[in-house]
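With one protein chain removed, the remaining protein chains of the complex are shown where they sit.
Here the chain labels run A, B and C in written order, and each chain numbers its own residues starting at 1.
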Amino acid sequence: MIILMKKNATGEEINHVTEWITSVGYQTHLSRGVERTIIGAIGDDRGRIQLKSAAFLPGVEKVVPILKPYKLAGREFQEKDTVIQVGEVLIGGPAFTVIAGPCSIESEEQMMECGYVAKKAGAKILRGGAFKPRTSPYSFQGMEEEGLKLLKKVGERTGMPVVTEVMNTTDVDMIEEYSDILQIGARNVQNFALLKRVGLCRKPILLKRGLMTTIEELLMSAEYILSSGNGRVILCERGIRTFETATRNTLDISAVPVLKELTHLPVIIDPSHAAGHAKYIIPLTRAAVAVGADGVIVEIHPEPEKAFSDGAQSLRPEQFYRLMDEVNILEAAMRDGIGGLQ
Amino acid sequence: MIILMKKNATGEEINHVTEWITSVGYQTHLSRGVERTIIGAIGDDRGRIQLKSAAFLPGVEKVVPILKPYKLAGREFQEKDTVIQVGEVLIGGPAFTVIAGPCSIESEEQMMECGYVAKKAGAKILRGGAFKPRTSPYSFQGMEEEGLKLLKKVGERTGMPVVTEVMNTTDVDMIEEYSDILQIGARNVQNFALLKRVGLCRKPILLKRGLMTTIEELLMSAEYILSSGNGRVILCERGIRTFETATRNTLDISAVPVLKELTHLPVIIDPSHAAGHAKYIIPLTRAAVAVGADGVIVEIHPEPEKAFSDGAQSLRPEQFYRLMDEVNILEAAMRDGIGGLQ
Amino acid sequence: MIILMKKNATGEEINHVTEWITSVGYQTHLSRGVERTIIGAIGDDRGRIQLKSAAFLPGVEKVVPILKPYKLAGREFQEKDTVIQVGEVLIGGPAFTVIAGPCSIESEEQMMECGYVAKKAGAKILRGGAFKPRTSPYSFQGMEEEGLKLLKKVGERTGMPVVTEVMNTTDVDMIEEYSDILQIGARNVQNFALLKRVGLCRKPILLKRGLMTTIEELLMSAEYILSSGNGRVILCERGIRTFETATRNTLDISAVPVLKELTHLPVIIDPSHAAGHAKYIIPLTRAAVAVGADGVIVEIHPEPEKAFSDGAQSLRPEQFYRLMDEVNILEAAMRDGIGGLQ
Partner (left out) sequence: MIILMKKNATGEEINHVTEWITSVGYQTHLSRGVERTIIGAIGDDRGRIQLKSAAFLPGVEKVVPILKPYKLAGREFQEKDTVIQVGEVLIGGPAFTVIAGPCSIESEEQMMECGYVAKKAGAKILRGGAFKPRTSPYSFQGMEEEGLKLLKKVGERTGMPVVTEVMNTTDVDMIEEYSDILQIGARNVQNFALLKRVGLCRKPILLKRGLMTTIEELLMSAEYILSSGNGRVILCERGIRTFETATRNTLDISAVPVLKELTHLPVIIDPSHAAGHAKYIIPLTRAAVAVGADGVIVEIHPEPEKAFSDGAQSLRPEQFYRLMDEVNILEAAMRDGIGGLQ
């Protein structure tokens, strides 16, 4: 950490700061510039948070952190890409992985139809929500365990691993029994109790970025899971909240190359929640392939206008077939011409 | 809900939409303008979410919701202000309530000193964190139950009710035993499982707005608690995330008059987390009194430079005494000259 | 426009609103729902702004605009894509157009080298800044007319049309003399005097979206140019300002399909200013091709570390060659497999 002193800081103030730094366990390194004195605090960063309080000492202008706050999630800790195997599917490897299914599990018939459409079109993993995080307490809250059973059944019937969201620490055991991947939703990205709990699971975790989570905070949330013992985390960019209202959220497509640089974990995109309108899903999915994401997770529904939730952003079967065709074409171009997803 | 048809929508498309609206349980009301046909969906809004799927039907340009999505939290449900009594303190009544204490409970000595400073200066409620939501898994995570015991002890010794944060449904019982008010932190504002759970408590809930939460979403989160049976919710504006980095977050001071118009629940401000720097807390607290908030919650620490968390934004005792003096002066001006907080 | 009355609005208030609407030249259409009365204002929208003042009348809850505020820029006015010809280059047609060049024109040697690299790699249009909008008055402000002469010279020598920014109405004549396309920068997107002035030019206008501009406002700024008589406007998404600091701005890639739906004007992307780091330009350019943009504008420099401005986001020649290779591969996949940019 670097402590920048004010222009008119006195020698006494500078001494006080260096003594204080020493007292919290760091070494100091002084650098006097033309207009400013800068004090480096050298040491490991266990006392890091406390060090920030230096901003409070007389004569200090600001404190600038130097080291990245995450470790296990970083490329410095592991240079090679993490590839996560679920059944026979590899996420983060050379192939682009499409995860598809309905927003909410509504009935066996609906779920079965989604499963067959997803499979036939070429999706590799099936999604479906049994516990639904809804802004309104009066909205459909999901089929809960009954839904989990349907999801598992359809996954087995179609030969696809399944993923579903867990919203509460008390549900983790039950969901781990039914689902191959556990999803942490955007609203729980900093539900630290839940992050620690799924860090104890033996199943991979699909961790969605929150609407106002910085990329660094997303990696810190992943760090909670990794440091609790579960190294299999898939990161998912799903749109951030901005002033623009033409789309439900703003897909931060740049997060893919930024994350690919900073972390070894796989990175996928959720264009459905980012856009909020079915009509934008296909072009955004093409962009996901081209930018170098490891996959997408998209919502499909046999009859979107009858969906219990998120109807407006669900793809009809024929739209999803077209999406898969376009994914295949661009994936081939990336692989053959450009040397793989990157 | 209003469905706006595209300029070139055909008669057939319009018929299809009106039939679909009827099929999901609404009456329709057609209005043909010069350029557009508008279809009103009349009925109660239980099917409201499904109605949004109309955006999907051929010929529809957009769907505009009309009714507010919350009920119990709204002024239309209860016109009169809710006043919440905790011990002998009234929150949301004629007086401005100051809640103060350290970010983290660190030791009996620290907590006792904070308690005496808070009491002596004129604060009415004592705060202190025992379970800390920290971005980093490597940061101090709180003293947990031991901290709760200290908080309760100091509250009793100084004669002040206490408030502390609950982060997980499994901790609610324990925390309710020690604390007079349960706080839901900004990161859990849409942790719906937790909201439902504290809706079953008999203690008041201090609900913080999230960094990314709209005012309407905050009211929807309050609605989860209210509709689960707990009518005593205190709303807290604590800064939203914007592009500006000069302060930790951007205090949305306008949220106070907006909330006062929309809801009967008390509204307080947390200037400490909004600003992130002790030097801005006093002017922002003055603004809180003047804008008509029901109170503030501020962080104090006997020695901020030694705090385990949030040192840079904690007030020293002498700063807190000055804050209380200024609160008293402005509160008197509001009461005598302007006719009360408003 | 639709006027939504409050739940408890009286008959008298409703009458007052309908009379007022009539008085400002609209017809009214009344719709009484279960909880609310809604009043439609029917007529053309010349009085539109004044109509918003209805929000002020007693008993009114809110005013909801119905019509899009732009006309000439909309697909409803012109369904077919506008294709803009500059020299022999077509922007908005079947091919993806790459515009490249240095941020600032610095010397004949630097400009000439950029021109040859751009041409050799396959760029179609040459960019270069002569009047530079700099946050600091102490930064390099551009070579002005001398720079324009160099730009024109290099454009002619390499056989490419050129584009440069105009910042002030008084410079328009001069710049129109030297440049084939005039660029309006992000900071001037709502400099209405400048928009009206370039609306009188006979050269195409490259209009950049501002950091804070909604898609609708961007189209309204285009409408200023179109309604002043210049129909040749190229829209450019260049990143919006959000809370995320990992990139300089957040590229709003979804703006491309949204704009393609709403307007007939060509849409290009500026990944250099969006990302702010050279290392992200290539993946973002691939995403631009895949999402269906009509082109990109990128910054190149023979020696970025010596650039007078924006060095960190400029591509070296060898990086730009690789970018063009990848553009060609994806453009071919889009054309052959998917049926063109879309």
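In this text, a contact is a pair of C-beta atoms (placed from the backbone, for glycine too) under 8 Å apart; a residue touches a chain by one contact, two chains touch by 3 or more.
Note that the structure is predicted; figures quoted are calculated from it, not measured.
Note that of B:Glu12, B:Glu244 or B:Glu318, the residue touching the chain absent from this view is B:Glu244.
Taking the complete complex into account, residues 20, 46, 48-50, 52-57, 69-70, 133-140, 167-171, 187-188, 190-194, 196, 210-212, 217, 220, 223-224, 227-228, 241, 277-278, 304-309, 311-312 of chain C touch the chain not shown. Chain B meets the missing chain through residues 212, 214-216, 240, 242-247, 250-258, 261, 274-275, 279-280, 283-284, 286-292, 325-326, 329-330, 332-334, 337-338, 342.
Listed by residue number, the positions of chain A touching the unshown chain are 2, 4, 7-8, 29, 31, 33-36, 38, 40, 42-44, 64, 66-67, 76, 241-243, 245.
Criterion: only the chains that are shown with their structure count from here on.
The best fit of Cα atoms from chain A onto chain C calls for a rotation angle of 180°, in steps of 5. Mean C-alpha position of chain B lies 38 Å from that of chain C.
Computed from the mean C-alpha positions, the centre of chain A lies at a distance of 30 Å from the centre of chain C. Spacing of chain A relative to chain B, judged by their CA centroids, is 26 angstrom.
Residue positions of chain C with contacts to 2 or more other chains are 242-243, 245.
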